[in-house]
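Structure incoming, see below.
Just one protein chain is left out here, and the rest sit where they should.
Presenting chain A:
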Amino acid sequence: MSSVTIKNLQKSYGAVDVIHGIDVDIAPGEFVILVGPSGCGKSTMLRMVAGLEDISGGTISIGDRVVNDLAPKDRDIAMVFQNYALYPQMTVAQNMGFALEMAGHSKADIARQVARSAEILGLEPLLDRKPANLSGGQRQRVAMGRAIVREPQVFLFDEPLSNLDAKLRVQMRAEIKALHARLGTTILYVTHDQVEAMTMADKIVVLNAGKVEQIGSPLDLYDHPANKFVAGFLGSPAMNFFDATITQNTAQLADGQRVPLGARAGEVAEGQQLTLGLRPETLTLDPAGPLQGRVKLIEPTGSETFIALDIAGQDATVVLKDRLEAAAGDMLRFDVTQGRIHLFAAQSGLAL
């Protein structure tokens, strides 16, 4: 395993800049997830680490070696692609052994290493099959097998679970995490799915429009988002935002409702315009609560109940652990969990 150091990384296609100076430090053995909306440059960044895209500026180091001008095969990395990219005419064993064959290993050596990796991933019964005869989950596993056979310094994953169905995705998530625990190899993983990022990563890098918004551990980012973008991106359903004005130690919403700020009242000034952020699970039903909203839609999932509401003219979502007998149009009152209130500057969106 190796560290990966990315310094002031830039990428432009002609006059269009897509990545504007990114700095990321990845410790040896760390599981780092790049997450962001479509087009934020996360895949481009991964491909630059892999050597599949040229670097327009900055440096990428793997271990203490700058790899900017090294060919992909010389970077000691392995990559798992979203569409698996298995060689269709080769068997699973041949697919897994291809890199070793290219590196000039002996047949016996290749067979031994393929067998060892197949055992780790439970691929032994599939070794003689062609990719066309495998299910999506099996192909995904073979793609990972192909990566681990080479014992690389760094694994690169490019949205590896996007093509799987929901159930398989949850299962593979656990498998990848277990694999990381077992091999201890550094992993750089790209996804647009914030649930994947939250559940698997040691460290999350949130990207937006070619810039780093925030870097930190999953729960750190969830509890202390640096800005409105990170707050809104992580968490499902997303955080509720309300335009508010500070009035007598409360945040007054557009229709006059007031949310008490408790301990945070000291951090803001009377009359200040800001954005109030409340996570859906921090609102609880309370007939005497300060917040009132009109029910638009109720979505029971069985374990939880999602309520879509109109609060002070803005869309909001509340997640309740309990079942709820209510209909669209009903008015409900909520209490706000103290200590879970987020405040953002109205203009910059930065956390206060």
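In the analysis below, a residue touches a chain if its C-beta (ideal position, glycine included) is under 8 Å from a C-beta of that chain, and two chains touch if they have at least 3 such contacts; residues count from 1.
The definition used in the following text is that contacts and distances are computed from a predicted model.
For the chain of the complex excluded from view, the name given in UniProt is "sn-glycerol-3-phosphate transport system permease protein UgpE" [choices: "CbtB-domain containing protein", "Rod shape-determining protein MreD", "Membrane protein" or "sn-glycerol-3-phosphate transport system permease protein UgpE"].
The missing chain, though absent from the display, is touched by one residue of A:S12, A:N83 or A:N133; that residue is A:N83.
Contact with the chain not shown here comes from a single listed residue; of A:F31, A:F98, A:F229 or A:F334, that residue is A:F98. Touching residues on chain A toward the chain that is not drawn are 50-52, 71-73, 77-79, 81-83, 85, 87-89, 98-99, 102-103, 146, 150.
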